[in-house]
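Okay, handing you the structure first.
Note that this complex is displayed minus one protein chain, with the remaining chains in position.
Letters A and B name the chains as they come in the text, with residue numbers starting at 1 for each one.
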Amino acid sequence: MSYAPSPAALARIDRTIAGYPERPAAILPVLHIIQEEAGFVSGEAARWVAARLGLEAVRVREVISFYTMFRTAPAGRHTLRVCRNLSCHLAGADDLLSFISQKLGIGPDETTSDGGITLVTAECLGNCDHAPCLQIDGVDHGPVSRDAAAALIEEIQAHGR
Amino acid sequence: MVDNGLALLPSDDRAWRLEAYLARGGYDAARKAVTTMTPEAVVCEIRDAVLRGRGGAGFPAGVKWGFVPRGLAGPKYLCVNADEGEPGTFKDRHVLCCAPHQLLEGMVIAAYGVGIGSAYIYVRGEYALIADRLRAAIGEARSAGYLGPDIFGSDFGLEVTVHPGAGAYICGEETALLESLEGRRGQPRVKPPFPATVGLFRSPTVINNVETLASVPQILARGAEWFRGRGLPQDGGTRLFGVSGAVRHPGVYELPVGTSLRTIVEISAGGPPEGRSIKAVVPGGLSAPVLRPEELDVAMDFDALAKAGSMLGSAGIIVVSDETPILDVLLVTARFYAHESCGKCTPCRIGTSWILKVVERLKRLGGGPDDLDLIVRLAGGISGRTLCPLGDGAALPIRALVSKFRGELEQAVTR
Partner (left out) sequence: MNGAKPVALTIDGRKVVADEGTNILEAAAMAGVDIPHFCYHPGLQVEGSCRMCLVEIEGLPKLELSCSTPVREGQIVRTASDRVRQARRDVLEFLLAEHPLDCPICDKAGECRLQDYYDLHGGFPGRMSEPRRRRAKKVPIGRGLILDRERCILCTRCVRFLRQVTGTGELGVFERGLGTEIGICEEAPVANGYSGNLVDICPVGAITAEDFRFKTRAWFLDRKPSVCPHCSRGCAVVVESVKGYPLSKGERRVYRITAGEAPAVNGFWICDLGRDGRHEIDEGRQTRILKGGEPAAGLFWPQAVAEIASMIRSLPGPDRDGRITVVLNSRLTCEELALAKALFATGLGLDRISFADPRPGPSDDLLLTAERAPNGRGVLEAGFAPRLPLLHELATSKVALIFGTGLAAHFPEEAVAGALAEIPFKVLFEAHAMPYDRLADLVIPVAVPAEKSGTYVNIDGLRQSFGRAVEPGPGIVPEGQILIALARRLGCDPGGSDGR
């Protein structure tokens, strides 16, 4: 079973590679494109990237393991990132995180049993004037109260998928 | 965000578009630079304005641009550091969201001045949606001829690519950013050589922060004297101060360099909430050593803060109230640096985690003065010994927290 990106993703990937004088430089945007489509970067996909960029497989693994945004295993359909750095901590991020954790029934780096949501803690998301903040699938929310968090979660869950 | 009429950041979210930007005089400064000035004159103007880097290090932009050798064959690159990861810092987000064209115009001027034809904007991975807007702005600019080949009918052109990061604070360090852009782990390089001679793809490279470049058009438009006069002779202009934490009005405030910290915290941001008092203030992002309430009259410029034993850094001000135990601040701080240490050099790789282990133990089980002494000693083993400034960014704030709040910490951990 070998990996191949969709034709649309492949077109984006090749366009991206063309934007750099050296192919390996495209590795971060290419990995993002692949993860956006598949939800994670599988071993197969990593080998595909290595071949496409002219890199040894071990170099791709180096990059994937260094940067925290890449996943090597399937995760939830939605990612809920909760910031716990200083400004958000001062605004009650600890409490927010426990509340969300309890509501979802999972801890950080875990996924709900229906595969819907993966909970992740994050360092500063650059949204400190709206602390405590969180990010759902890349969309910033803040300041997030317990009620607001509950509403956001219910909205995700209501849409099923 | 308070609109105080200085308009680095428009307050209307639709004002990011090219049409709105042009209506406020957008790209006039770039036109002036490219069509009426020599590249050398452009660099001189920025140097005379004493525009110091707004990313954290505060290196004067004009001097940095002057380091790139002229007349060399081969490509040169401009890298925009949009990796905004310094905790407490969110100003670049506002620039990218509300004034992307201002950044682009600053890039055009910089590239013209240094002789650069290709630029990469390294945007942190968590700002993915913001990066999309940036790409849209680039598209607008390119269609209208403000980017691409033959800008303003000259033989100067600039191509801009948005490059996403993927969750590594260390990539805000300029040589780690270059490594990351080249497709590798974001680990800092040994300097020398410096990026001005050996940078991106081994070519001469200028790396500037988002706000630094976005500040450039106004200098060309109104003059170096004007800009410098708005701040201090040794540190010109206004800059974007971010305030967060225990304040009534967290946000971004554009104020003159040299404004006192107290003014920013108590006047602009409204001071602490009802019934609370200020216990500590981080003046320049988490990497800037904390200041006690009696130290708040310091002027917010690089030299004054350095003299006060801290730093202006990214001007990310975080206010801690009496409600928050300093042990918690210490834990959050230690945890951040241990998580973000790239792992390349010995003192940071091992020291930051060792400190975290001690602080976690203190929080869980308590301890004594020896443990606090140990933390200070470990911080001393990191400070000044590392390959890049993250080491100092970890060690100096941690040491300051322990030494300035020793009493409270001893009480908290003794059980």
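Operating definition for what follows: a contact is a pair of C-beta atoms (placed from the backbone, for glycine too) under 8 Å apart; a residue touches a chain by one contact, two chains touch by 3 or more.
Everything numeric in this text was worked out from a predicted model, so none of it was measured.
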| message | Tell me which of B:Ser118, B:Ser314, B:Thr333 or B:Thr352 is the one touching the absent chain. | response | B:Thr352
| query | In the full complex, which of B:Glu45, B:Glu174, B:Glu211 or B:Glu340 touches the chain missing from this view? | reply | B:Glu340
| request: Sort through B:Ala33, B:Ala168 or B:Ala315 and give me the one touching the missing partner chain. | output: B:Ala168
| message | By the contact criterion defined above, which parts of chain A meet the unshown chain? Give residue numbers in ascending order. | response | 56-59, 61-62, 65-66
| note | Residues of chain B touching the missing chain are 168, 170, 185, 190, 338-347, 349-354, 357-358, 361, 374, 380-381, 384-387
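Here is the rule we go by: only the chains that are shown with their structure count from here on.
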| field | Complex contact set, residues of chain B against chain A | value | 75, 84-90, 92-93, 124-129, 161, 163-169, 180-186, 201, 242-246, 250-252, 282, 286, 316, 318-321, 324, 328-329, 332-333, 336, 339-340, 342
| query | Okay, in this complex, where on chain A does chain B touch? | reply | 19-22, 24-29, 31-32, 53, 55, 59, 62-63, 66-70, 81, 84-87, 89-91, 122-131, 135, 138-140
